[in-house]
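Removed: one protein chain of the complex. Kept in place: all other protein chains.
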Amino acid sequence: MRKKVLSMLLAATMAFSLLAGCGKNAEPDAPASTSTAKTESTDSSVTEAAPADTPASEVYKGEVNQQTYPISQEKITLTYWYPNASSMGTLADYNDSEFFQWLEEKTNIHIEFIVPAAGEESTAFNNLFITGELPDIMYTQPQYHMYRDGMDAAIDDGYIADISEHLDWAPNYVSWLNSIETAKKDVYTDSGKMYGFWSFWDNIEGGYADQGLSIRKDFLDKVGMDVPTTYDEWETVLTAFKDQLGIEAPFYTSKKGIDHGEFMAGFGIAPRFYQVDGKVKFGPMEDSFKDYLTLLNDWYKKGLLDPDFATRKSTGVAADNDMMLNDKVGSLIDWGTRMTDAYISRGATNPDFWTVAAPQPKKSASDPDPAWREVNNNYRDIQAVCLVVNKESKHLEEAIRWIDSFYAKDVYLNANYGIDSEKDIVWREAEDGHRIGIYDFRYSNPDGLDSATVAAKYWAKNPPVRCEASQIEQMPPERAASYAVWSKYEPKNYIPVTVTMTSEEKAEYTQYYTDIEAYIEENEVKFIKGERSLDEYDDYRQTLKDMGIEKCIELQQQSLDRYNNR
Amino acid sequence: MKSNKLLPVIKKPFNERLRIDFKKHWQMYLIALPVILYFLIFNYAPMLGIVMAFEKYQIKKGIFGSAFIGFAHFKRLFTSPFFWRLVKNTLLISFYGLLFSFPLPIIFALCLNEVRNKAFKKTVQTISYLPYFISVVVVVSILFDFGKANGLITNIASFFGWDGGAVISSAKWFRSLYIGSNLWQHLGYNSIIFISALAAIDPTLYEAAKIDGANRWQQTLHVTLPGIAPTIVVLLILRLGQIMGVGYEKIILMYGPSTYETGDVIASYVYRVGILDADYGYSTAVNLFNSIVNLIVLCTANFISRKVNDTSIW
Partner (left out) sequence: MKRRSKGEKIFAVFNTIFLLALCIIFFLPVWHVAMGSISDPLKVAATSGLYLKPLGEPTLGGYKLIMQNTTILRSYGNTIIYVTAATLFGLVLNILAAYVMSTKDLLFGRPFALFIVFTMIFSGGLVPTFMVVNKLGLMNTRWALIIPGALSAYNIIIMRTSFAGIPEEMLDAARIDGASEIKILTRIILPVSKSIIAVIVLFYAVQHWNSWFNAALYLPKARNLYPLQLTLREIVLQSTENSIIADVDGQDVMIFRPLIKYATIMISTIPMMILYPFVQKYFVTGVMIGSVKG
C-alpha cells in the first residue's frame, strides 16, 4: 500500500517537473549518472536552476519519504567530512552509533567518517581544497567552513555540486523547500544556484532562543521586586541589588562593556550591523546609541554595572564562573541551557541560586516590543548548517539521495530521538504521537555512559532536520519558561547568516572593518568608563566615517539587496 | 670566520681554489648533502610560496596561477590607521622582553653553577623547567586572577602608589605582565643551554685561575663568562633575529579593548583579519614584512658581533 502511494507521489512529482520544464527550454539532465540505483525518477528532465522553478511538491515537510531503499544495489562507501570531534564523547567512530548503523542497513551505503581535529576545523576545511581531494559529502557551518571565494565560486570552480541541477534526486528536500515560504531566499545563492542542503528546524513554533537576559530571582525576592520591564525599573532593581544586597556586578556585561543586543534593543539599535525594513544600519552610528552609552556611563558611575568589567574573561554571554557562582552577579545575558538549577550543580555557593529570564527592556511600557534576537546559528527555520556534495564524486546521485533521506520524517525522527526499535528505551511516544526523549536514559544511563556519549551513540548530531521538540522536552519546565520569554522576539532586524558578500566585497570590507571594530571596542569602553566624554561622540562618528564605515555599510547593503532579490 | 689581517692575501683564481677545496673537503660536502636536501624539500620548496604575498591568491588558480597584484597587500597593511601602533607594540614587547628575559636565565644558570650540593642543584634545575609545560591558557588564567581588582599584583602595585585599578585591564601594565609571566614560564627552560655550556668549560682553566690566586668572583669574571661568551652572543643574535616574532596566542588570551593600545601586536591583528576573511596572500605578505625586518636586524647584529668580538653566525 505504501509503495503505491509512493509511486503515485513520485509520478506526481515527475509530472509537475515535466510541466515546469515544458514552460522553458527544458535541458536534458546534466551529469550522466553512473549510479546503479533503482529509483524511478532519475531521467525526468531537470528544472532550471532559478528559484522560481523549484519543483512543486504536495508533501509537507518530508512527511512521506519519497526515496526508495536501498539507495544502492551494491554496497558502496561514501566519505563524509564531519567536523564534530567535540561531540563524540567516548565513541571511537561515528559508525558505532546505532542510528548510523540503522541507516547503513536501510540505504546500503557505508559511510566513512572523516572527523577533523577539534578546534582546527576551519583550517582542515580549507586544506580539503588545497589537496583537491574532496570527500563525497561535507557537513559545513558556512560561517566557519567556507571556500574563501564564496559559495558561487565553490560551485563555479568545480568543487561543489549545484544541487538545483539535481533536485529530482532530492524529493524530500524539495518538499521542505515548498513548505517554507522564506526558504528560497536562504537556500539559493545570489546567482540562483544551490550550494548544498540547508538544515531545518522541525516544529520551530516551540520557540528556540539560545540566549537572553537573565536575572537572579532569589535576589529579586529578597528586595521584594518584580522582574523589570523598562529601563527605569531596571535602574531601580539594580540599585536595590547594589545598595541592599551589596552585589558587586548588578548588571554584568563582559570585557567589552556593551551587551549582545538584548539590552539595547529598547533603544532601537543593535550592537553592530542590523537592518530595518531592508535597510542596513550600523548601531554605533545611530543617535540612539549615544543615548544608550550615556545610560551605561551613568550606571557605571552609580556602580550599577560591573566596576571591573574590563578585567573579565568572558565575551558577553555568560559570566566568569567564579563571579557567577559566588553571588557577585545580579543579571547578565546567559545561555538558555543555564537557566534553572544548572548553576547549582556547577558549584554555586548559594543554595537559593535561581535565575529567570527577563524580557528586553523598553523605554516605556507602552512602547512596542523590541525586535532583536541574536541568532547566529538558528535563523527562523534554517539552521546555519549546510551539507554540500563534491561535484566530482563518483557516487553523486547516491550521495544526494543519502542526504535527502534525512529530510523524510521517518529518518529524521530516528536521527533525533533514536531508532524505531529503541522505543520506550531511548524515547517514548507522547499522546499526540510525536516522540519524546527519555530523560533518565540520557542522564542516568543504565550502561553508565555519559550524556555526550549517549547522544553520539543513539542519535545523530545536528541532523539536517533537527527537532526543536527533542531539545525542549528534555528540559525542565523552568527552562522552557525562559525560552518562552525570549523567543517572543522575532529576529526581524537581524541580518541573516545566509546573506553573503562576494570575495571582492569581503576583501574590501575586511580592509576597513578590522580597524573600525578595534577602534569602536576601545572607545566604547572609554565612553562607558567616562575616560572619554560623550560630548565627543560626534567626533567619534566622524572618525568612523573617515575610517570607511559608510563603505562598509554600503557593502552590507549590497549583499542584503541581492539576498532579498533571490 | 677568522681572517688574517696582517699579511696581504693573494687569492688564487677561483677554479684553482675550487679544486683545492674539493680535494680537501669532498667528504664534508658529502656529509652536507642530506642536510641540504632536507632543507631544500621542506623549507625552500615551500618558500616559493612567498609569491602569494604579491598575489590575489585563489585556491583554484594555485600559487603560481593567481593574479599578480604587486604591493597591494603591503599597502593595505601600511595604510591601516593602527599600523604604527602595531609595529611599536611588537617591537617594544620584543625589546623589553629581550632586556629582561635574556640575562636572567644566564644569571640563574650562574647561580646554579655555584651550588655544590648536586642533589639540590638537580632538583632546582628540574623544578625550574617544569612551568614550561603548563599550558598558556592556565598561566593566563592565573595572571587574570592576580591582576584583577583585588588581586595580588594589583594590591602590591597599589601599595607602591598605583591608583589605576586592576592591572590586567591597564594598558600601562600589559607589557610588564606579558613579559613577567613569560619569564616565570620560560626562565628555567631557557637556562638549560647555559647550564650545559657552563658544564662544558674546561675545569683546568679554573685550576689555573685558582693557582693564580683568583677568588670565586674573579674566576667567574675571567673563566666562566668568557667560557660561555660565544653561547651568549650567538643566542643573543638569534634572539634579535626574532624581533618581530611576538606570537598571537598569548596576546589574544590576555588582551581586551582596554589594553589594545599596548597589547595589540601585528600577529594578533592579522589573526582578527583572518577571522573576517582568510586571505592567504595578505597573511603571507605580513609574514614577509616581518621576515625582512628580522633579517635586517639579524644581519646587523651579526655584523656588529663579528667586528667587535669575532663571534658570529656566519
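Every chain is named by a letter (A and B) in the order it is written, and numbering of its residues begins at 1.
Quick note on the criterion: contacts are C-beta pairs under 8 Å (C-beta built on N, C-alpha and C of every residue); 3 or more make two chains touch, one makes a residue touch a chain.
Keep in mind that what you see is a predicted model, and the values were worked out from it rather than measured.
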Touching the absent chain when the full complex is considered, from B:A157, B:I179 or B:I195: B:I195
Looking at A:E58, A:E105, A:E120 or A:D287, which residue reaches the missing chain? A:E120
Hidden partner sits against subunit A at residues 85-90, 92, 114-120, 123-124, 127-128, 130-131, 141, 210-211, 318, 320-322, 325-326, 335-337, 342, 345-349, 376-378, 383, 442-444, 450-452, 462, 471, 474-475
Touching residues (missing chain, whole complex) on subunit B: 1-2, 17-18, 21, 25, 27-29, 31-32, 34-36, 38-39, 41-50, 52, 63, 108, 111-112, 114-116, 120, 122-135, 137-139, 141-142, 144-146, 151, 184-185, 187-189, 192-193, 195-197, 199-204, 210, 215-217, 226-227, 230-231, 234-235, 238, 241, 280, 283-284, 287-288, 291, 294-295, 298, 310-314
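Definition applied: only the chains that are shown with their structure count from here on.
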Chain centre separation in whole Å, for subunit B relative to subunit A (CA means): 43
Footprint of subunit A on subunit B - complex, ascending: 58-60, 76, 80-82, 141, 144, 147-149, 165-166, 168-169, 256-258, 260-261, 264, 269, 272-273, 276-280
If you look only at subunit A, which of its residues touch subunit B in the complex? 122, 126, 129-130, 147-149, 153, 157-159, 255-257, 307-308, 310-311, 313, 506-507, 509-511, 513-515, 517-519, 521-522, 524-525, 547
